[in-house]
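Here it is, the structure, as structure tokens.
The other protein chains are all here in position, but one chain of the complex has been omitted.
Here the chain labels run A, B and C in written order, and each chain numbers its own residues starting at 1.
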Amino acid sequence: MGKFKNHILVCLGTGCRASQSEEIIRNFKTALEENDLENDVQIVGTGCFGFCEKGPVIKMVPDNTFYVLVNPEDANEIVLEHIVKGRKVERLLYVDPETKKHVSDSKHMGFYKKQIRIALRNCGFINPENIDEYIARDGYAALGSVISEMTPQEAINVVKDSELRGRGGGGFPTGLKWELTKKSNSDQKYVVCNADEGDPGAFMDRSILEGDPHSVLEAMAICGYCIGANVGVIYIRAEYPLAIQRLKIAIQQARDYGLLGNEILGSKFNFDIEIRYGAGAFVCGEETALIHSMEGLRGEPTVKPPFPAVSGYKGKPTNVNNVETFANIPPIFLKGSSWFKTIGNEKSKGTKVFALAGKVNNVGLIEVPMGTTLREVIFDIGGGIKDGKKFKAVQTGGPSGGCLTEKHLDTPIDYDNLIASGSMMGSGGMVVLDEDDCMVDVARFYLDFTVEESCGKCAPCRIGNKRMNEMLEKITMGKGEEDDIIRLKNLANVIKDTSLCGLGQTSPNPVLSTMDNFMHEYVAHVHDKKCPAKQCKALMQYSIDPNKCVGCTLCSRVCPVDAISGERKEPHKINAALCIKCGACMEKCKFGAISLS
Amino acid sequence: MTEIKLSECNVEKIKELCKKFNNDSGELINVLHGAQEVFGYLPAEVQELIAEELKVSVAHVYGVVSFYSFFSMLPKGKFPISICMGTACYVRGAEKVVDEFKQMLNIKVGDTTPDGKFSLSCLRCVGACGLAPVVTIGDKVYGRVSASEVKKIIAEY
Amino acid sequence: MAKVKTLADLRKMSEDLKTKIQLREKGDNPESMIQLKVSMATCGIASGAKEVMDFFIEELDKQNIDAVVTQTGCMGYCFAEPTIEITLPGQDPIVYGFVNELKAKEIIEKYVKNGEMVEGIIPTNYQTPDNQ
Partner (left out) sequence: MEKINIIIDDKQVAVEPGTTVLHAARLIGIKIPTLCYMKLDDLNFENKPGGCRICVVEIEGRRNLAPACKTECTAGMKVKTNTIRVINSRRTVLELILSNHPAECLICAKSGDCELQSLAHKLGIREIHYQGEKSKFKGDKSPSIIREMEKCVMCRRCETACNEVQTVGVLSAINRGFNSVVAPAFEMDFDKTTCTYCGQCVAVCPTGALTERDLTWRVIEALVNPEKTVVVQTAPAVRAALGEAFGMEPGTLVTGKMTAALRKLGFNYVFDTDFAADLTIMEEGTEILDRLSKFLKGDKDVKLPILTSCCPGWVNFLEHNFPELKDVPSTAKSPQQMFGAIAKSYFADKLGIKREDMIVVSVMPCLAKKYESMRPEFSVNGDPDVNISISTRELAQLIRNANIDFNSLPDEDFDSPLGASTGAAVIFGTTGGVIEAAVRSAYELFTKKQLPKLDFEELRGLEGIRQATIDFDGTPINIGIAHGLGNARKLLDDLKAGKCSFHAIEIMACPGGCIGGGGQPYHHGNVEILRKRQSALYIEDKNKPLRKSHENPFIVQLYDEFLGKPLEHKAHELLHTHYFDKKKKIIIE
């Protein structure tokens, strides 16, 4: 078989797969066969490219042409034009929203320009189902050199030196965590990879597992060697079937090569990995809850101490790290801790992967150095706010985090700055909100989530969040009372102060931070009975401008509750008492006569 | 005396499933996943038998089943409709889509239509945030769904 | 599948496998490499552009020269097909016409390796979508 002249990298991340990227691959195969090119062009299904907004995305190698929003029908044209004739298919190129020009090389796209990819280094580059491609990228070399050339403590020192902090939320120093688990004496220890990514709007870990599963396996084995464990467990959401499938393939391949199993690379080190499934419980992201869930119990957290490093899975010392943390480990060993420390800022080293979503032009998965500002992320990488609207806030850290506003735009993103701003890193969800988003409603949305996901073990979280949610509901319904704001604040602080686990302790953050930054919106709801963002239906009224209405009757016909009356060719009227505020009339009106206020 | 009524082949299936996990009660969640895959849901009888096989109390099994939202004791519709209510989908209008589905099918979230054709559920982030709001029906994914498209989508089935 | 028994084996394996994804690594850093574009429109293909491209890929690889060989559209020199455009790092692109295997060999030996000009240069007076 000759050498491939071209590679076509097709994103097979969940997002692109949902838009038929598998079909695209099939069509490419057919088109290549028809043109007798199957030996010249290799098609590679890869992990997430990150640029989900424009999915499905494909990349042509070696000229690095980046095609976006590709349909299965486009495959034939790409083969005929790009491969056969060497002409770029211009209509599939990314158009820079500012210059309105086609950009063909991804490196010149604003989305990729400011990114540095460590955890995502192989995502969108290799075929995650082929261990050879991982090995070709120096895969398992870090594990090899650690177990053949270092003592566990030496290896831990490298991690400590790198100042890597846990990427799952809290930001606990990873090396220290490993050291604590190493120091616990026990015949059996465990390495656990927390892949129970439950933040609504976050998909970093899933993308890594889908795009580069071996990096996590390799890191877990390194961790096992360091702490003295020979069993690793990956606890993954059952909602991630693709990641599970890729992990299973990866584990099998690693075993076949002897990179997992007994006497790895001729050493005395044995290590193997099994998979446990979550079953839909956000709280299981909390490590003690996760461990209980792994043991087949209800995922209820327990009070720490004892920490898992002392007593974890099956009562044995257990080191729990999340996916992204692990994905950083092999590069740290390959390139050295001092290299790692050159990236990032004073207190937070390396990069952080964010799932950028919401009202931003470029939704997707990004990896930026710690210390990058929000402005760079939202406007340079994210391409600014959708539909030219005004930026209002960005929610980081999911239900545990808070909202950052205009005034935080130039704050460098790192663990400490986010906490100081009333939010937190969380696992890396970043949802951008614009002028149309009501901050009270956003707080309510997160509370909805927390109420549904609270495990119910401790009273403040079980009842307190429910009460907060009810108060927010009341406020968005226009039934808020003056005392509610004070009560809400007290309640939020007490829940924060008294809840049992991290989920409960951080659950009031969306409320507290929106109160800190958007108190005027709360006041407007409670005091003036107005929703400044025009989101809270109960506070809104539809009305017809008699000067604009021509009496076409379209609105009255579309109204589901017959709240609109009026004679033909006469201005119509909305009966506010009957109106259910569905908005159908406004959508239908061709004369812009119906408004919401 | 409690009686569990199950067909012989189902009894065998469950027993084999439990055996695959060494009848280890620590594997309960994996066993439940397996059983839900086989039966589509987890009826009481199945839970009773799993409890028996893993030597744990059925209360414990139910405590676990009722804790995790992935497990269901109700059979799903032939076409299970799930609407992503992750933040990205929410801020891009998922709630309106849910309301529309509720109205069109005349059922609540979590319920199944009387004819067993559709069931409606919300889930948290399927990870296709670029396509927000996202609706899945069975294995099929619909992206960038607006409330007005709901009728058309339902009509496909 | 054979197990990888030592770290040295793994490293060797990694080296061997690198060629498989070399193309992608190159694609990531084209500026630092020799870029060679073969005009592959109908006229180019008819005059043997495909064979020339194959030859370049094999020969460059044989000689361990890091280069990115890609197809490109018609350059407008249909009279001189097959044509290639070659860009050495940091230099302006140069277009050669009437490239056959013999010519190709010469280009590699002289221009690519030593920067010596070879006969057959066509002055450029067009824009590609890439350098618009």
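As a working rule, contacts are C-beta pairs under 8 Å (C-beta built on N, C-alpha and C of every residue); 3 or more make two chains touch, one makes a residue touch a chain.
All values derive from a computational prediction rather than experimental measurement.
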| item | value |
| --- | --- |
| Chain not shown, its touching partners among those shown | A, B |
| Contact residue for the chain not shown (choose from A:K160, A:R298 or A:K392) | A:R298 |
| Hidden-chain contact residue, picked from the options A:L69, A:L334 or A:I463 | A:I463 |
| Interface residues of chain A (partner: the chain not displayed) | 281, 298, 300, 302-303, 305, 451-460, 462-464, 466-467, 470-471, 487, 490-491, 494, 496-500, 505 |
| For chain B, the residues touching the chain missing from this view | 1-8, 11, 44, 47-49, 51-52, 56-63, 66-67, 73 |
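Keep in mind that, in the parts below, only the chains that are shown with their structure count from here on.
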| item | value |
| --- | --- |
| Where chain A and chain B are represented by their mean Cα positions, the distance between them in whole Å | 23 |
| Chain centre separation (chain A, chain C; CA means) in Å | 40 |
| Overlap residues in chain B, where contacts from two or more other chains coincide | none |
| Junction residues of chain C - those touching two or more other chains | none |
| Residues of chain A that touch chain C when the two form their complex | 2-7, 9, 61-64, 82-88, 90, 101-102, 104, 107, 125-126, 132-133, 135-141, 144-145, 148-149, 256-259, 265-266 |
| Residues of chain A that touch chain B when the two form their complex | 13-15, 18-19, 51-55, 198-203, 206-207, 238-240, 276-282, 293-299, 314, 355, 357-359, 363-364, 395, 398, 429, 431, 433, 437, 442, 445-446, 449, 452, 455, 587 |
| List of chain B residues in touch with chain A within their complex | 24-30, 32-33, 63-64, 67-71, 85-92, 123-132, 134, 141, 143, 148 |
